[in-house]
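Since the structure comes first, as structure tokens, the remarks are kept for the end.
Missing here: one protein chain of the complex. Every other protein chain is in place.
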């Protein structure tokens, strides 16, 4: 039985893991970099040890140091959170060698899923759909045409030696096949001296839909349904929700089976996520597997009613899953937004600094996964995420309304945050209707720049309040000076002086 | 359609109602007493109006003033919360007369359920079990014995003119019936000059179990299952949970039907609660009906997945319930504790004062319904409840563990609170096992006084920290005085002076 | 300056031996403590000692008197410097509250049942105070004579504010 867990991470996920440990009566060990001395995860743990300077390479990625702390404190297990060492096969192996339980999959699963080509091949063998495409470069025109017809339009033809968009052609109509392949080949030849091309299915309205899986060490594996993560900016997820607004019960079942097959193909153990790229018609293809807990795992917890970290720990403990696929169901709707210290009106420039004041939204259906507090200085070395705000509602429209309510009363002072941008997402028609793809943010750039109106009166009163604040401070300063000059009379008489030295 | 609601209440329930209004796009009007000027419900509303001095009778119970504000602001409806005017039939009638929707039942339902004798009679007519007992005082010994045998032992024999325990006898054994009745009668005679007695069924291990009901204005009525509220101190609920740990599926169905019958018997509309007194064998008897939202409504929301305030507003809007009894179910387990500003180690003396610092528990499965903030001064005029802490867990034991985690990290500085006492409840064996009655607190007085250990080292370091804090403040004061004496040099030279006046 | 510290009534000498930023070495009684002390927010302290974490919330209700909240307990801590030792000695043993009635919490005076000069018997109720929907009666435990009534009915009062003063028992 695991009695003490070292959390090899920081920020909200360290707190998240510790919460479950506390509930399970498991002792926690925090590790922290010098820059994280004042971080909440330090005081939240039973024990805490500094493992090096601010840069991750010298602290949170420092395997030797982390193993050393685990051994010193007698931790039975290490939870890697997400990021940092969570998908590091060497670290998983090293834990094994040191007889410490790594709360995550075995090195083999991490390695196999970590390499795109091996993963793709493994999935094909397991019968999991992958994005159709050629496996070898093609030089012959007829071969290319044949392959394209097999895959079906639209396709992307890419120079096999290529990069930077050169020798790349999107083919959407049958009559363009030959001319496009020719153009791609000749462009490829002149640019790279090699006219070989790849052909890949092109998904024009892609959705990012992922399935949560849980597998124990006794051959049992279930999925916990999907998460829709298509609201992305620069391939970073911004909003996640479950259920997916485009999912059908039939496809859900089928995708779930494929997700389980994918996990079983690498003999997976623990919590993992199978990411699929999906088109408007719910054709779906394996993209990659994340062999760890995801940032967005809370929405699954809210809708399925399980604690994923608890399941991870139980699996690591060698326990069997206590439920079967048919015991699991989805209830209501959950949405997560990631709140960053960044300036949405200035190209999302990171905006680290001191949190002067923070007031979390509270009340029904709201969950805050966070690690900041009043006065906390966000370190510049790590991810600028302040908080994950999660809401649950009886249905999608209730959840959206609740998210808007929560964002409206979420006050963070001192740094700029993505809150007004996230609020605006909840207002955009295609989001409200649930008809959006991974192009959502770029397709709605203008609408997303709009801000709920601070009308004339609101702005004028705000201005006056700043003036009043200034005048109040000025008065306070004046009267404190008068007071001190009064106190200096005491000083002269020697009476108060005695108590002050 | 309701577009603007006046909330005729304060504290956490005002915020709770406003949260749902915000989610429904309904404007909110707060009313506040002079003592509540700095209360959060004032700034949380779209509009706010002072309705009088601190004492409730002059503000929150001031019907004229509240109606005046509702009319001035054009509010379509008034939500009374709980307490104050929520069970005031006159107020319900007055709203009706003024063409303002009262979000609660009609005066008839309030009146009928508000009078114990009428309520009891109405329930008997509706086939709802009530605590068996005599309806008329009995003077004849044989009559009394006959009645006792009908009711069944144990019974309580009470002087009908009585009070203060005089002329009261608990009868548990058959052979004691005659002697006990005689003793009660003679005691009653000498104490009150009247030897008439009442006989009532005595429930030796009482559980307080209540059923939430919802009824629309179209004849539909459902129940939302039970809440177990047996952890009480001086008849005040301290901890509530759902499902009840002693409930069976069969009795739940039967009690639910009786709860619906009880509501229908008074043509009930809105959200209400039927309270039952229940013995160890799940024999249950109608106690009273609360014709309003209950303090403990959140646990039902967590487990059933509905927003009760939203349902109240929809019913008030004239909508039909959007679900039937068979659509409703319970998922997981929820517990609520009421956190008061009181000193559990000093006879629960209220401990009002200024909240110097408050840090809410966050993360999975935790809901905070509250209205306080850093620096808030709890008014002395009202209920000292600071916060309702609600947790949800997949099962009862998970929920208890989560509650313990939440209570451990819930920090309130400045006033003493019931947190350590509530934590201790979660540790007492009979609570953990779910085998407890309304005598729980008095039966476990000693155990509930125990406190999780602050060991020697923890106490010593805490002492040192106080010393360091003192020394730091002392230093800061010294250096500020040095600074000011430096600044007074500027003053003398006239340079800084110019900017400061 | 030499300091002592009193915790829940027990007094020991205390002294900072060394200080390097947040790393602090303290001697209390006979033991030495090496601590890493971080004040996260005003009065909210995090302490590391040999890797173990300790969390405290402090409330200085008087300049030298602290309530230290450890979650499980509230410790009463008092800092004693030469000045407070001096004034303690001067006050001597005559520092009890028996000469007046006050309430431990703020509230509102509901009733004042005595007049100045009145003789009252042990057990008599002197004032009734209401706070947070609860009324409390304050009684005398010995026979006394009322010297001064400091409050009126309806008046709002602070915690520990003297309400009624009695003539000295001596």
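As written, the chain order gives the labels A, B and C, with residue 1 at the start of each chain.
The rule we apply is simple: contacts are C-beta pairs under 8 Å (C-beta built on N, C-alpha and C of every residue); 3 or more make two chains touch, one makes a residue touch a chain.
The structure displayed is predicted, hence computed values, not measured ones.
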{"item": "Neighbouring displayed chains - absent chain, whole complex", "value": "A, B"}
{"item": "From A:71, A:96 or A:357, residue that would touch the chain that is not displayed", "value": "A:357"}
{"item": "Selected from B:160, B:374 or B:443 as touching the chain missing from the view", "value": "B:374"}
{"item": "Contact footprint on chain A, counting only the chain that is left out", "value": "341, 346, 349-353, 356-357, 380-384, 408, 411, 413-414, 416, 420, 451-454, 457-473"}
{"item": "Interface with the undisplayed chain - residues on chain B", "value": "30, 37-38, 42-49, 73, 373-375, 498-499"}
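The rule we apply is simple: only the chains that are shown with their structure count from here on.
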{"item": "Farthest-lying chain, centroid of Cα atoms versus that of chain C", "value": "A"}
{"item": "Central chain (distance from its CA mean to the mean of all protein CA atoms)", "value": "B"}
{"item": "Chain centre separation in whole Å, for chain C relative to chain A (CA means)", "value": "50"}
{"item": "Approximate Å spacing (C-alpha centroids) for the pair chain B, chain C", "value": "32"}
{"item": "Junction residues of chain A, two or more chains touched", "value": "44, 373-374"}
{"item": "Contacts with two or more other chains, residues of chain C listed in rising order", "value": "41"}
